[in-house]
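Presenting chain A:
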Amino acid sequence: MPLLYPLLLSSALFGIGLYGVLARRNAVLMLLGVELMLNAVNLNLVAFDAWFADQLHTGQVLTLFTIAIAAAEIGLGLAIVLALFRALRTVDVDGVGR
Partner candidate 1 sequence: MIVAALLVPALVGLLLMIGRRLVRGRTAAWLGAGAMTVSLVLFADVWEGRADVSGEVDVSWIEPLGARLHLGVTVVSWPFLLMTALIGVLCCLWLLADDTSPALVGLVLVISAASMGVFSSLDLLLFFVFFELALIPMWFVIAWWGSSTSSSGAGAAHQSRFKNGARYSATRFLMFTVGGSALLLVGIVVIGLDGGTLQVLDAGSASLAAAVLVCLGFAVKTPIVPFHTWLPDAHSAAPTAGSVLLAAVFLKLGTYGLILFSTVLDRFEDVAPYLAIAGAIGIVWSALACYVQDDLKRLVAYSSIGHMGFVVLAISTQSSAGLAAAVFGSVAHGLVTGLLFFAAGSLKERFGTASMTRIGRGLYGRSPWLAVTFVLAAVASLGLPGLAGFWGELLSLRAAYEVGDVLTKPVAWTGLGLALVGIALTTAYFVRAIRLLAQGEPVPHDGDRDLGRREAVVMGALVVAIVVLGLVPALVLDLYEPIRFSVAR
Partner candidate 2 sequence: MRSVLRSHWLYVALTAVLALVAAIWAVPHLSEPGWFAYAPDPTGFTPPLPTLSPDLFLFPASAQIVLLAVGVGLLVQIYSTAYLGHHQRYRSYAMVIVLFLVAMIAVVGTTNLWVLLVGWEVMGLCSYLLIGHEWETGEARAGAAKAFLVTRIADLGLVLAILVIGETYGTYDLLGAQPLDGEAKNATAIGLLVLVAVVGKSAQFPLHSWLPDAMPGPTPITALIHAATMVAAGVYLAARMLPFYADSTVALTAMAVIAGITMLMGALFALVQTDLKRALAWSTVSQLALMFAAVAASDPEAGLDHLVAHGVFKALLFLGCGCLMHAVGTSALSAMGGMRRPMPVTFWTMTIGFAALAGIVPTAGFFTKDSVLHALESATEGDGALAGGTAWALFVVALITSLVTAAYATRLWLKTLLGPAPGGLDAHEAPLAMTGPLVVLAVATFAVSIGQPFHHGIGVVSTVIAAAGIGLVLLMWRRGSSLDWAPAPLAAELGLDRPFSRWVPRLTGDVASAVVDLDRDAVDVYPRGGAAAAALGTRGLALVQSRNVQRYATVLAAGVVVLVVVGVVVS
């Protein structure tokens, strides 16, 4: 399997995630965009791990770490969003500043 396939897929996912982070008004969806970008990274890590045939499984282990950190991040992020919502009754990012 050509290495390029996962790499191109990851590029596309990253771009889409970036778009989501920048364009979605809802804070939760921004977080989803971040998750997409993280997944793009994961894809790259796994692909290179497979390509290098690394004895230490560096890519896959790091992917696991990333997933764990992503879980922590989304937990914290959602907690913040909830706190925000309680305080301001909105989760619109551009409404928060006013």
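A word on the picks: all candidates are chains of the complex that A comes from, given by their letters.
One rule holds in what follows: a residue touches a chain if its C-beta (ideal position, glycine included) is under 8 Å from a C-beta of that chain, and two chains touch if they have at least 3 such contacts; residues count from 1.
These numbers were taken from a predicted model, which means no experiment stands behind them.
Participant: Going by the C-beta definition already given, which one of 1 or 2 is in contact with chain A within this complex?
Facilitator: Candidate touching chain A in this assembly: 2.
Participant: Quick check: in the complex, which residue numbers of chain A touch candidate 2?
Facilitator: 18, 21-23, 25, 30, 93-94, 96-98
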